[in-house]
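Only one protein chain is missing from this complex, and each of the others stays in its spot.
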Amino acid sequence: MLEELKNEVYQANMSLPKLGLVTFTWGNVSGIDREKGLFVIKPSGVAYEDLKPDDMVVVDLDGNVVEGDLNPSSDTPTHAYLYRHFKNIGGITHTHSPWGVSFAAAQMDIPAVSTTHADTFYGDIPCTPALSQEEIQSAYELNTGKVIVSEFEQRQIDPDATPAVLVSQHGPFTWGVNASKSVYNAKVLEVSAEISYHALQSTRSDIHVPQYLLDKHYYRKHGVNAYYGQKKSSFC
Amino acid sequence: MLEELKNEVYQANMSLPKLGLVTFTWGNVSGIDREKGLFVIKPSGVAYEDLKPDDMVVVDLDGNVVEGDLNPSSDTPTHAYLYRHFKNIGGITHTHSPWGVSFAAAQMDIPAVSTTHADTFYGDIPCTPALSQEEIQSAYELNTGKVIVSEFEQRQIDPDATPAVLVSQHGPFTWGVNASKSVYNAKVLEVSAEISYHALQSTRSDIHVPQYLLDKHYYRKHGVNAYYGQKKSSFC
Amino acid sequence: MLEELKNEVYQANMSLPKLGLVTFTWGNVSGIDREKGLFVIKPSGVAYEDLKPDDMVVVDLDGNVVEGDLNPSSDTPTHAYLYRHFKNIGGITHTHSPWGVSFAAAQMDIPAVSTTHADTFYGDIPCTPALSQEEIQSAYELNTGKVIVSEFEQRQIDPDATPAVLVSQHGPFTWGVNASKSVYNAKVLEVSAEISYHALQSTRSDIHVPQYLLDKHYYRKHGVNAYYGQKKSSFC
Partner (left out) sequence: MLEELKNEVYQANMSLPKLGLVTFTWGNVSGIDREKGLFVIKPSGVAYEDLKPDDMVVVDLDGNVVEGDLNPSSDTPTHAYLYRHFKNIGGITHTHSPWGVSFAAAQMDIPAVSTTHADTFYGDIPCTPALSQEEIQSAYELNTGKVIVSEFEQRQIDPDATPAVLVSQHGPFTWGVNASKSVYNAKVLEVSAEISYHALQSTRSDIHVPQYLLDKHYYRKHGVNAYYGQKKSSFC
């Protein structure tokens, strides 16, 4: 079942090592079929060089395995929670990419300091508060989803416009209209973190881009007035 | 039309990923035929692995497409403005290379701190002032060209001797006698920024090379008395 | 003799350059046959591209060569001492990987600042005290083993739960249930050091993860209640 989606999710997972975003098995991508209410995700702890499209696991929105011989990613409850609450997203990527994790370890947002960031993310990439002891000890991966959604709600951040988060002391989750786009956003997060780190070390001051530059670059690539690239799309 | 130039510009664009200067589609190179008053530029948002010489777009000096099925780079008005005002240049490169963007985000010039810089750039690589809200909201890419040219005029920097700039909060533009040379300069900018960053972090003081070292290294490679390499050229 | 182990240790050594953990010949991996009381180790100073499985040297637990035409790694007495005192380990890796060596040169522990670290190491990776002049001038490599074991005893660190150390001013040693797992741990140490460095530079404060996050991530991958990956193992 869902052969096309499995292949798409497989390809998206395989692009993680090509983009330098994973060490060993530390990353996973999923993609959802919204009509069927099922998503496809990488199996847990399988090396990328051994991965095959048929290894992808089909899971329902409560995180129950519907098809597949292997255990799904241990982060499956986080993916499921995000799909349930961020209604427009079609794919999710989690990595331990080192620049992103460095900001998560520092418990800092990745500030929007250049157009490289603003082309993809409409503002700072938020770092969640740390999970409490209780949240970590019971239903940890579910609570990881909850702290993400709660942070976006509290800060009134639109998850479609800023499709990325850092889980405190853990690392990046990104999403997008499909699996492939969520990987794209994972790479932009990593490059943006690298740039922000060096710019912050150089200046040790607030170097946010102004709102109007954020608007210009974000809407150059997104929305009905986008004019970057070859086709207009509501979310490039 | 302009088949040779298209191929040259195509090759120059393809050298960007080889030199580690681009992520995804974030970079573009153009080259000009001064006699015809036309330039050739990468189409907007096309992946490098899909690019073909025939995809290159021919544009006139007002930025109007003369030939080509694809949209030209969204930065085309910047290229056109630079070609109109920097009369000797034959090629332009724009990238989001991370060290260059880090300095742009910090709104700092890349200071000339070593002969690696001085061999190619006759002084600091200037970072422009930030564009105003009005400049960003209307004719943004044209105004990007204007702020570059205006900065070179105000600081009295010769664009042939310092063929590179950082647009504030955005990133590098470099140029040269042809497309290929503008890519070369984009790489030197990136390496120079990396070196300057580490040297500045180590010293936290003014470590500019003296004028006479700048003269020595710059003119060892440029001008009638150049003696580096196999052929004398007015601009290597 | 020990053909299978030799091949396993050979493969583990060859994975060091693939993982970007060695420059030239600066690294070695060994693996032990606990029943026979013999271990197999890389020969000293042989380039990885020239290495063959048959070049591996068989050594007893006092560090005496039992089989092999080549000199064993000069670090053999360190390996032997660790095998004698850390009873559960099956493989040892030593590298000069640059992020690990940077912390060793700074004589700093690698602090546990993220789940990337906690997934593999149950706490900070300790940096030993510097060896004394006398310890260095006589039986240096043996004393390197002694300072490691002594530091784990004094700090009451379980070497099976934190299978890694930095020897002060020198570099990392890691271990595991077999040769391959010790290389895995060498890579995690390197990535963890890179992340910790950038997070520490960003915050310049104590950013340790809390004990309960350490517990959660460590035991998600280790022990009888592990649920990461496809198979439960007492030490993944």
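Each chain gets a letter, A, B and C, in the order it is written, and its residues are counted from 1.
To be clear about the criterion, a contact is a pair of C-beta atoms (placed from the backbone, for glycine too) under 8 Å apart; a residue touches a chain by one contact, two chains touch by 3 or more.
What you see is a predicted model, and the numbers here were worked out from it, not measured in a lab.
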Notebook entry, point to check: Omitted chain: which shown chains does it touch?
Noted result: B, C
Note to self: So one chain is hidden, and I want to know which residue out of B:Ser132, B:Gln154 or B:Gln201 touches that hidden chain in the complete assembly.
What the structure shows: B:Gln201
Next item on the list: Taking the full complex into account, find the residue in C:Tyr10, C:Tyr83, C:Tyr197 or C:Tyr218 that is in contact with the omitted chain.
Entry: C:Tyr197
Notebook entry, point to check: Of the residues in subunit C, which ones touch the absent chain?
Noted result: 23-26, 43-46, 70-71, 74, 96, 98-99, 101-108, 130-131, 133, 136-137, 140, 169-171, 197, 200-201
Next item on the list: Against the chain that's been left off, what residues of subunit B make contact? List them.
Entry: 113-116, 119, 184, 187-188, 191, 194-196, 198-199, 201-203, 207, 209-210, 212-213, 216, 220, 227-230, 236
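Methods note: only the chains that are shown with their structure count from here on.
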Notebook entry, point to check: Whose Cα centre is nearest the centre of all Cα atoms in view?
Noted result: A
Checklist line | Degree value of the rotation bringing subunit B onto subunit C, based on Cα positions, nearest 5 | finding: 180
Check: Counting in whole Å, what is the centre-to-centre distance of subunit A and subunit B, each centre being its mean C-alpha position?
Finding: 33
Next item on the list: Just give me the whole-number Å value for how far the CA centre of subunit B lies from that of subunit C.
Entry: 46
